[in-house]
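After this line comes chain A, so read on.
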Amino acid sequence: MAIEVDGQSYETDEEGYLEDLNQWRPELGSAMAMADGAPLDENHWEVINFLREYYEEYQIAPAVRVLTKAIGKKLGKDKGTSKYLYELFPYGPAKQACKYAGLPKPTGCV
Partner candidate 1 sequence: MEDGDQIIKKFMYMNRKAPYGTIYAWESLEVVLIAAAFDQDISLVFADDGVYQLMDGQNTEEVGMKNFSKTYSALGDYDIKKIYIEQESLEERGLSLGDLQDLKYEDEDDDWAEKDSIILISRAELAKVIDEQDVVFSF
Partner candidate 2 sequence: MSMLHTVNKSPFERNTLESCIGLAVPGSAILLMEDGVIGAMANTKHSEMVKAAMANVKIYVLGPDLKARGLSEGNVVDGISVVGYGDFVDLTAEHAAVQSWL
């Protein structure tokens, strides 16, 4: 599979995750979200950027439980709840947000 952005083609796996995370650009995240029928706002980007920073530091995408706790600490208690994160990413915050962030599917995604 592949996704087209600005006339360029990017390889993805069968679930739509980017094959080469070095190719990622914000425009790719936006395009993936548009294809899923839900454009991204600044609240989505807060989480996506957080995931990218987490991956950079630890070389993994965090499990939902870990993500929720860490977001609460970084962005405020009201945002560190699974309700808030699932409202933003109804297909599962870790899975869906990681896809838009160009990261592999989180380790521990059961």
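Here is how the candidates were picked: all candidates are chains of the complex that A comes from, given by their letters.
Worth a mention:
Heads up, the rule we're going with is that contacts are C-beta pairs under 8 Å (C-beta built on N, C-alpha and C of every residue); 3 or more make two chains touch, one makes a residue touch a chain; residues count from 1.
Computed from a predicted model, the values in this text were never measured in an experiment.
Candidates 1 or 2 all belong to this complex, yet only 1 touches chain A.
Of all the residues in chain A, the ones that touch candidate 1 in their complex are 57-60, 62-63, 65-66, 69-70, 107-108, 110.
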